[in-house]
Each structure stands twice: as structure tokens, then as C-alpha cells.
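One protein chain omitted, others in place.
Every chain is named by a letter (A and B) in the order it is written, and numbering of its residues begins at 1.
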Amino acid sequence: MRSFLSIIEILAVLAFAYSGVVEARRHGFDFVGVLTIAFVTAFGGGTLRDVLLNRHPLYWIEHWQFLVYIFALSACAALLLRFNQDFSSRRTLMLIDALGLGLFTASGVGIALEMNAPLLPAALVGVMTATFGGVLRDVLCSQKPRLFQPTEPIYAICAFVGAWIYILLDRLGFLPELALLICIAVTFLLRVLAVRFNFKLPF
Amino acid sequence: MRSFLSIIEILAVLAFAYSGVVEARRHGFDFVGVLTIAFVTAFGGGTLRDVLLNRHPLYWIEHWQFLVYIFALSACAALLLRFNQDFSSRRTLMLIDALGLGLFTASGVGIALEMNAPLLPAALVGVMTATFGGVLRDVLCSQKPRLFQPTEPIYAICAFVGAWIYILLDRLGFLPELALLICIAVTFLLRVLAVRFNFKLPF
Partner (left out) sequence: MRSFLSIIEILAVLAFAYSGVVEARRHGFDFVGVLTIAFVTAFGGGTLRDVLLNRHPLYWIEHWQFLVYIFALSACAALLLRFNQDFSSRRTLMLIDALGLGLFTASGVGIALEMNAPLLPAALVGVMTATFGGVLRDVLCSQKPRLFQPTEPIYAICAFVGAWIYILLDRLGFLPELALLICIAVTFLLRVLAVRFNFKLPF
């Protein structure tokens, strides 16, 4: 169970980082840029969460192994992309990303609740944890955040719904790990449906 | 008196948020974007102040009611703007914004002084509290911050003058609330004159 969640976490961090690598390459950045954007996309949300909630040491300072994984991934990916070999499947990436969306949301909400934040801010911290990395990636690439574009299927909304599911289960007295799993499942399902049927906000 | 300041605060937060809604719509963002930019414009300055001064919990985590107000405002505004109904008067907005400029400046300076910051950094924290939300709004919309444009009448300068007024009154032993009111009045007046007579920096 613990190790099951760890696997999701590692996959999700790598999927977020990979989206950063692709974006950085698309903008013609060199390896310093690729690595920076990969780190920022993967850890931006968690870092914002920890800074807003005053929780130290930061996630990536404590679990520095993740930095090594991202470094290795970025080096491989940057090399492969250089030869135009994008071996990644768009669908696989989307699925892993959707798992990460749920996991990061739940982690943000869980930590905010632990620190006695009121419910609404806790839910928003969850959404930020899951989405801020992508926004920072787009800002560093000097383009309008994709998260805000009406052409993209709902993304933050899935995280927001997942956050409230987690809060509800937490208030009902569910074990944190169970609440986490259900939150991941719901967010994942919602996101996959959103992409499949192209759900968009009406305005 | 307390409730008078609370009314200014709510109006100012809403005026800042509204400027975010208008900007987000102008860039064609969907409702997630509109809401994010509204939050960021309204709370960006206060959040930066609290993070720089290490003051927790953050303003919007403690007073989560403001999040609800902004949510309601953004939903109404986004709907109305969709039908091209900008019912807001440019002049009214400018006046409320000028009140908020003074209020946020004073709040930033006051908190910085309480935490024993030296005077010059305290004044700058005041200016940042009042202006950073707008800068962040422009960065997220991927445009050069309006605050830095020579075509705009002085804005940060009004906050800077107001900050020093507050510091002066504080050192002279005025009650915080009185210093706050005078700071708001001076900043407001200066800003209104700046817009009316189009004061600009000479360089």
C-alpha cells in the first residue's frame, strides 16, 4: 500500500518533469533550461504549498533522491528529443499525469488540514499543489499558462472536486491513506472522462 | 471606525479582484483563469508580504470569507462581461482602487514595523503589498507589468509617499488606526491628483 503510493508518486513526478522537458525543448532552451523547467514543473506546486503553509524543510530538500531521478530523466529525454525521437505515448503520459493530479491534490489538502487551515483554503492549496508547477513552467517559457486556456479540457476543476472528496472523507473519519486512494481514483476518473469527452468550462 | 476600515478593505479587495477579472477576460482565459487572476491580483501583495516577513497563517487562509466574496464577484463579472456588459464605471473603480492602495500600503508598513524591520525595508514592503498583486496579474497574462510603463500615471510613488507618512506618524506616537486613516487619505488624494493631472515620472 505504502509502496503502491510511492510508485504513483515517482511516476507522477517524472510525468510532470517530462512535460517540462518537452516544453523547454520546444522553446529551444539548452540543458540548463531543460533541467530547470523539469524541476520547476515537478516541484513548483509542492514548494508553493510548503512555503504558503510554512512547512520546512521543503519536500525536495528532504527527498533529494527525486532530484537525481529528474536529472537522469531530463538527460535521457533531452538527448532523445534531440534526435526527434519522442518515444513517449501521449495517452500514457496523460494517464500518469491524471494519477499525479489526484495524488498531489490529496497531499496538498491533507497537509493543509493537518495545519488546521479552514476547508476552503485547504481545498485551494490542494489545487495549487497539483497545478502550480505547470503554470510556473509556462511563465518561465514566457507564454500564457495553458491551465487558463478555454481550449483545454477542465484540469483544475478535477483537482478541486478531488480536494472536496478528500475533505469530506477526512471529516467522516476515514483513514488518511484510504481517503487519499479514493481522492486519486475520483480525480483520475474525472480527468480521463474530461479528456475523452472534451469537457470544457461553459465560460 | 473598525467597521469603516473593514468596508474599505472589502471594497478594495473586490476592486483589485475585478481588475484581475477584466484582464483575464481580455486575454481570453476561461473561468479557472479568471478566478486565479482575480485571487492573485487581490491577495498576491498580502501573500508576498507575509512570506517575506514570515508571518503565518497567511491572510487568505485565516480570513477565507474573502475567497467566497471573490468567487461570487468573479462568477457574476465573468458572466456579465461575456455579454459585453461592463457595468463598472472606470472612475468608481479608480477611486476604490486608490483607497485600497492606501490601505494595503499602510497594512504592509504596519506589519513590517511590528516585526522590527528597519524603516526603508518597511516602506518597500508597504509598496510591495499594494502593488505586487497587479504585477503578478500582468506576469500571468504574459505581458509587461503596467506598473513599470511610463504611460501610466505614478502609482507606486503614491504608495511610497503614503508609506513614509505612516512611518512618520508611527514614530511620532500616533495611534495605529489614526496613522492608518491619514495614510489612506494622503495616498488616495495623491493618486487621484496623479490620475486627474496625469502626473508621470520625468524619467
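Definition applied: a residue touches a chain if its C-beta (ideal position, glycine included) is under 8 Å from a C-beta of that chain, and two chains touch if they have at least 3 such contacts.
Computed from a predicted structure; not experimentally measured.
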Residue of A:L67, A:L93, A:L119 or A:L168 touching the missing chain in the full complex: A:L67
Residue of B:L93, B:A117 or B:L168 in touch with the missing chain, whole complex considered: B:A117
Missing-partner contacts on chain A, residue numbers: 24, 27-33, 36-37, 39, 47, 51, 54, 56-58, 60-62, 64, 67-68, 78-79, 82, 139-142
In chain B, positions touching the absent partner: 51-54, 112, 115, 117-121, 124-125, 135, 139, 142-145, 147-150, 152, 154-157, 200-201, 203
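By definition in this document, only the chains that are shown with their structure count from here on.
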Cα superposition of chain A on its sequence copy chain B - rotation in ° rounded to nearest 5: 120
